[in-house]
Each structure stands twice: as C-alpha cells, then as structure tokens.
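Heads up, the thing below is written out as structure tokens.
A single protein chain has been omitted; all remaining protein chains appear in their positions.
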Amino acid sequence: MADSTEEIHKAIKRIKLIGWVLAVFTVITVGLSYVELPTHTMNIVVGMIVAAFKAALVALIFMHLNHESPLIYKILAFTTAFALALFVLFVFSASDPLVFDSFYESNK
Amino acid sequence: MDIPYTVTARPDTGLYNAKVGIWLFLASEVMLFGGLFSSYIFLRVGADYHWPVHELDVRLGFVNTLVLIFSSVTVLLAWANLKLRNIGKFKLYMLLTVLCAMTFMVIKSFEYRAKFSHYAVKLTDGTFLTGHLPHGYEIKFGEATQLSFTVQSETAAIDADPDGYVLPFIQGDTPKFKTESGNEIILDKSTFKDLRSASLEAAKAAGKNSGSFKLVAASPLTFQAKPSQILGYTATTMTFRDGTVAQGKLLDDKMTLEVDGVDTRSVPDAEKSIAWGTQYLGDGWKKAFITNRDHAKKEFEEKYPTRDPQKSATHQKEAFYLKIKSSTPPSGEEHGDGHKAEAKAEGHGDDHSAHGHHPEVVLDKKDIAFYSNYTPKLNTYYAIYFTLTGLHGLHVVAGALVLTYFLLFDGKMLRNDPERLANRVEVGGLFWHFVDLVWIFLFPLLYLL
Partner (left out) sequence: MSAAATSHDHSHGADHAHDHHDEPGFLGKYVFSCDHKVIGIQYALSGLLFLLLGFFLMLLMRWSIAFPGQPVPGLQFVESLPGLGWLFHETLGRWAPGGVVNGELYNMLGAMHGTIMVFLGIVPLGFAGFVNFVMPLQIGTIDMAFPKLNMWSFWLFFVSGVLMLYSFFVGTGPVQTGWTMYSPLASTTTLAVSNVWAHGHTWWLTAMVFNISASLLGSVNVITTVINLRAKGMTWMRMPFFCWAMFVTSFLLLLAFPPLEVAALLQLVDRVFGASFFLPTGLMEGGQHLDISGGGSPLLYQHLFWFLAHPEVYVLILPAFAILAEVIPANTRRPLWGYKSMVYASLTLGFLSFLVWAHHMYLTGMGTMMSTYFQITTVLISVPSVILLTGLMISLWGGSIRFTPQMLFASAFLPMFGIGGLTGLPLAFTFIDLALHDTYYVIGHFHYVVAPGTIFALFAGVYHWYPKITGRIMSDFLGKLHFWPSLLGMNLIFAPMFIQGMGGFHRRWYDGGKYFEQTSSASNWVTELTSGVFGIFGMDVPNNLLGLNVLMSVGAFILALGQVPFILNVFLSIKGGKKVQSDNPWNCTTLEWATPTPPPHGNFTFEPVVTRGPYEYSVPGCSQDYLPQWESEPGKAATAPASTPAPVAHH
C-alpha cells in the first residue's frame, strides 16, 4: 500500500472519487428497482450485479485488495468457495435441478 | 521481549500480524453473513406467501447507505492523514466517521420503532389487514371469583406460579382471597409457597404426583391480558400459561384495528374477502378496491401487453394490496383515485399523525387467524430483516466503539508510535469497510428487490 507522501496524496484523490462513484451507483440501484423488468427475478439479478460491482469497488480500492499479499488472496479464495457452497448447495438440495419442479410441485 | 511483526511486515509473507488477523476474522465474517444470506435465499425460494418488495422505507435506507459510504471515505482519509502526520485532520475525520455511525444507528432505530407499532392481522381466509391498534389488544375476562391451581412435584417444566403468570393481569387493587380452609390471604410469593407445599404434602399422602387447590376471591376479579400472555380461554374460563384456571365470564375479545391496508393477494377470490363484509370495511371500500385493481390491470396491460400480470410481483401488489389513506372510501367512480391517494402519503401510515384518517374495524376473534406487529414474528421476511439488520447494527456499534477508542484513548501511541496507530486504524478501517460492504447487499435485498 501507499507509503510515500506522494502516493498517499494520490490515494486520497482516488478514495474521494470512488466515494462519489458508490453514491451514484446507489442512486442507480434504487432507480433500477422501480423499473419493471419482464420478471422480478431479473430485477433481482440486475440489482445484485450492481451491488456486486459496488462491493467489488469497496473491496478492491477501499480495502486495497487490488494489491495484497498472495496469502490473503488464498485465504479469501477458499472462503469464497465455501461461501458459494453454502449458497448453491442449500438451494439445490431444496429444489434439485435434476428432478426440478416435478417432484416438489406435486407435493404442494 | 516483544511479539515480532506488530508494526513492520514479515518479509516472506509481506504482512504484519494484525493484518493477517483481521483478514482471517473477515473471512469468518464472510461465512457468518454468507450463512445469513443463504438463509435469506432459502427462505425466499421456499416462501409460501408474497415476499414483501418495497415495503420498508426506501428513503431512510437510501440515506443510510450514503451515510455508510461517506463514513467509509472518512475513515480512509483519517488513516491517510495519520500517515501524513496531519494529526488534526486525522482526528477530524475519525470524529466524522464515528458521527456517521451514530447517525446510521439513530435512523435505524426510527425505522424499527415505526415497525413495532404497526400491526398485521391475518384473517381466516388469508386476507391481511394492516394498521394500528389504538387500544392495544387485550382479552378482558371478568366476574372471576375462583382460581384453581395445579402444582406438580418437581419433574414438570412448568408449575403453577401466580406471581409470574396470573397476578400481573389482575385489574385494580391487590385482591384478597379465601383459602379452602377459610383463611383470608393476600396472594404473593410466600403465601403461595405455603399453599403449594401443603397441597403437595396432601398429594403425597394420597400417593399422587400433583396436587391442586382452589382460592376464592373476596370480590370478583377482572383480568386483562394479551392473547400471547395466556394459554387460552372459553366463554366461562381463562387458562393461564402456568395451567391455572379462572372461572368467570368472557367480557371482550374483539380487536379494534385502524386499517391502513388490505392485502388480498393470498385470497382465491379477492372480491369475496371477509374484509369486505358489512360488519368490517363494507361495500364502499370493496368498490374502491375493485376500482383500484381494474385501474392497475388496465395500466399494466397498456404498458406491458405481452406479459402475464400473474407473474409480476409489483403488479400483484398494486392491484391486490389496497392502501387506505382516508377514513371513508373515496366517493364516485373517478378512476385512479386510489392511486392518487397512495401517491400522497407514501409510507402507509407509519407516522402516527395519520391515525384519524383510517377506518376503524372491530374484528371478531373467530375471524382472526394470526396477528402480530411488524417484528420477527410476523413472517420470515421480517424475521430475516430484523436479524440481518440487527446483526449488522451490532457490527456498526462494535466498529464505532473501536474507532472511538483509537480516537480518544490511543493518545500515547499517537505520540510515541504513530506508525503502529496507523496500522491499527488501517485494520479498524478494514472492518469498517466490511460493514459497509455487507450493507451494500442488505440494502437492495431487503428494501428494494
């Protein structure tokens, strides 16, 4: 991370810029949520893409993950993998893609 | 003797200890919120009711998002200024960050407060009436003269306990009771204990596991309790949660609700909802509902001719969830009246000043399937909303406390070893950004989508 005075001044500028970008994208998120896309699921997907973009900015710039030690990348990579398992496998086990609706629907 | 690498980085890993520590901690936080978000998905995918969309106050959520973003910037500026040894600016930005955290929590608590005083009542046909309970909701039970207690030997989880389960609901002065043997007593912990042990002794002598005894009130009693505070009642008895039974007469179990919304999305035929019955909202509101629904339908068909209105969550909400903004139904057949009224007062009655502008209905107990204020009890959406935001709020508070500590109590380190303090601020900042990052997902998921 930045250590020399010059670099820190640069960093300050960058931080302020990203702050504005985040604010603008917050407005965009709110606006998009009122647009009626063909399905509500699409609204959710679009909303999550914007949120993921904002989150990436925070993680990369504010948390300076854009240049961090490889060790931390590794830790986070595993964490992300397990978190994904948490998301994907939970949902799949509730509605198995192979038997999809048919089985569960008939039970409703 | 000092732990190495508290200030400088270890050459082969390129990290100082606290940096490794905070990232590990954040990794576990990712799993924590990962678990919560995946619960959110699981609950939403499996929800058997209409998942609320745009039901929270978007404006407040929006402001809070900006507040957090701003604080994320200021905490970084504080760190940068400390690195530059601009101590004054460091302190200023730190202070701003902490103030942001406070603002966030204050706004949050306003949001919570409004929810707690707002109720939803599910009628037996699936209609939801939302609104306020001007007088609360309590069961009144009167002319009670006799109380029967059942006391267990020690193996039962719940035992008769008038102190916690019965006495709090008696109206008026401390009552006097007559025991079976004719003594006059005041019921409290110690007198009850005597009665209890006497009864148990008698039970033991008779070879039984539980004893019972009755008390007769000197003058008739009136009880008043929330349904959740008692076990049940009939026209002539009231059973408390400790199993104690009072004999008397049911006075009142009707619920008075100031209705600010009728949600018929789960009713097979919305026009037949109980809510439109003459004793409740009546034909006038039913007409308003139909007008509003047909208007919404027409609008939807014009705008999106190819889409299936059944599949549009927002359309379903607009068409079948009537917001009520006035005490009498809008007269005449003007189109879009419901719509205009809605536009006038967003936030459907969360503000108390609107009380006078809602129709009051008196609901029969037999029509009520379930009711709750807007708390985790209401449905899984509010359950996950309060849990997620509550936990996030805890993180905000914790982060703010840590930053305040750096600001106020690390003066010595600031003078002697500013580089180390800068490390601390950096690590605290990382946590703070994570809190922001979680909110970036929470805001759309709970408020918008």
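Note that the chains are named A and B in the order they appear, and that numbering of residues resets to 1 at the start of each chain.
To be clear about the criterion, a contact is a pair of C-beta atoms (placed from the backbone, for glycine too) under 8 Å apart; a residue touches a chain by one contact, two chains touch by 3 or more.
A quick note: this is a predicted structure, and the numbers were derived from the prediction, not measured.
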{"item": "Touching the absent chain when the full complex is considered, from B:His54, B:Lys91 or B:Arg241", "value": "B:Arg241"}
{"item": "Residue among B:Thr237, B:Thr314 or B:Thr387 that touches the chain left out of view", "value": "B:Thr387"}
{"item": "Residues of subunit A in contact with the chain not shown", "value": "3, 69-71, 74, 78-79, 81-82, 85-86, 89-90, 92-99, 103"}
{"item": "Interface with the unshown chain - residue positions in subunit B", "value": "1-18, 20-21, 24-25, 27-29, 31-32, 34-36, 39, 42-43, 46-49, 153-155, 157-159, 164-165, 227-229, 231, 241, 370, 372, 375-380, 382-384, 386-387, 391, 412-413, 416-417"}
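Basically, only the chains that are shown with their structure count from here on.
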{"item": "Distance from the mean Cα position of subunit B to that of subunit A, given in whole angstrom", "value": "28"}
{"item": "Contact set on subunit A toward subunit B in their complex", "value": "1-3, 5, 8, 11-12, 15-16, 18-19, 22-23, 26, 29-30, 33-34, 36, 38-40, 43-44, 47-48, 50-51, 54-55, 58-59, 62-63, 69, 71-72, 75-76, 79-80, 82-83, 86-87, 90-91, 94-95"}
{"item": "Footprint of subunit A on subunit B - complex, ascending", "value": "13-15, 19-20, 23-24, 27, 30-31, 34-35, 37-38, 41-42, 45-46, 53-54, 58, 62, 65-66, 69-70, 72-73, 76-77, 80, 83-84, 303-304, 307, 311-315, 426, 429-430, 433-434, 436-437, 440-441, 443-445, 448-449"}
